[in-house]
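Have a look at the structure below before the remarks.
Of the protein chains in this complex, one is absent; all others appear in place.
Moving on to subunit A:
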Amino acid sequence: MGDSKTEIKFSQLFINGSFVDSLSGNTFETLDPRTGEVIALVAEGGKEDIDLAVKAAREAFDHGKWPRMPGSERGKILMKFASLIEEHADEIAAIDTLDAGKLFYFGKFAQIPAIAGNVRYYAGAADKIHGETLKMSREFQAYTLKEPIGVVGAIIPWNFPSMMFSIKVSPALAVGCTVIVKPAEQSPLSALYYAHLAKLAGIPDGVLNVVPGFGPTAGAALASHMDVDKVTFTGSTEVGRKIMEASAKSNLKSITLELGGKSPVIIFDDADLDMAVELARLAIFFNKGEVCIAGSRVLVQEGIYDEFIKKCIEKSKEWKVGDPFDPTVNQGPQIDKTQYEKVLSYIELGKSEGAKLVSGGKACGDKGYYIEPTIFTDVKDDMRIAQEEIFGPVMSVMKFKTIDEAIERGNCSIYGLGAGVITKNIDTVNQMSRSLRVGVVWVNCYFAFDPDLPFGGYKMSGFGKDQGMDSIEGFVKKKTVATPLYNSPWL
């Protein structure tokens, strides 16, 4: 298996094109969730390191060539970056498996190539940032310019260390911003590897900086920094609120927040039952349930409810938990002890709230943070397991009667990130698609992510979009220019 030969080459901060120790000299441990053992000691960025990184990014933005070169030149460099990522897919996938318990073969053959594709998408977008010429009602000539917003802080989570790095950094770089990434303290290693590849690709010093560290120190310093023009954050709603507060209290920097969810998967009586079971299982157990848009509320129409549960239980038994380097395994360990204990405590809570535990419900293995795929049925809307984000492999199944009820209960959440709708009826599809107050609706599919598909939430799931051309809007400022016209033959 790939783990024994994976050497950790980069564990320092990456600032202004160089790997450096933190100013304090402090380090922190990053752990292998399969064993709880230390993989590497990583330089711990603090406020003063963030200051240095911001200074480098500021200089690169204010005086460097990156924002001043044509978009096509940036695109060329990003294409090189994408090719380097693809060439190193094996090594990067192994790092994410070691650091975050992610499935190695999925990473190597699907996720990392998809990340290269994502970088290529924005490489191709770099020369397609269009302003507009405007129709004024008086004798004026006016137009808009979309200019790079400046220095961007990107604070990314541990559940998809590589994908989150790519979807934040690629559009920011494509438009000409400079970036400071703070990866999660649980999974800092792949971001440092990407920094190394970015330098090889020719991204100039200072344009991309990576400062591993903790939220309350490095993250807070970035969010409240007066020289940072934008913070894009993916993580919990609770931390999102802090980021927004920090912006308000500092320089009103613009922000994009991609936060939590409690996304419904709504299965109607006319659904293909096997497909429904397959999708519902994928929607909650994929990536150990550590997915912001996990389909964590499964609403099933009463006509197929019992049969759905029966099949779902059978299918969950086939879902293999184990070492993520094993190609036959479906689910690796949870990210760390804190999350592991949190998920187990939600399972206990579900039981005590009166939901019926029909499958799983326990930790598994003799070491590491493994949890069985768990299914609760007879879950009620007011239970905490139906309202709060568990972020683990815990499915909550609920019964509904009518489409109106499904809409109302589907929307009955502080979150609005995504939804799945499973039915063959076109009217049901259209009514559900327009009625659900969520950022993405997947019809007869789930996790249909794509570089061109904007992603982001309604309500307390956040604001702004990742991916697609929409995410470009988060990294530009629009400037309008107007000038009077004399003797124009038309307006």
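Note that in this section a residue touches a chain if its C-beta (ideal position, glycine included) is under 8 Å from a C-beta of that chain, and two chains touch if they have at least 3 such contacts; residues count from 1.
Keep this in mind: contacts and distances are computed from a predicted model.
If you look up the hidden chain in UniProt, what protein name do you find among "proteasome endopeptidase complex", "TBC1 domain family, member 19", "Aldehyde dehydrogenase" or "Small ribosomal subunit protein uS2m"?
From the listed options "proteasome endopeptidase complex", "TBC1 domain family, member 19", "Aldehyde dehydrogenase" or "Small ribosomal subunit protein uS2m", the omitted chain resolves to "Aldehyde dehydrogenase".
One chain is left out of this view; which of A:Gly17, A:Gly117, A:Gly303 or A:Gly365 touches it in the full complex?
Result: among the candidates, A:Gly117 touches the missing chain.
Of the listed residues A:Ser18, A:Thr35, A:Thr338 or A:Ser488, which contacts the missing chain in the full complex?
Final answer for the missing-chain contact: A:Ser488.
Who touches the missing chain here, A:Ser18, A:Asn430 or A:Thr480?
Of all options in A:Ser18, A:Asn430 or A:Thr480, contact with the hidden chain holds for A:Asn430.
When the complex is taken as a whole, what residues of subunit A touch the one chain not shown?
Subunit A touches the chain not shown through residues 70, 72, 75-76, 79, 117, 120-121, 123-128, 130, 141, 407, 426-427, 430-431, 434-435, 451-452, 469, 483-490.
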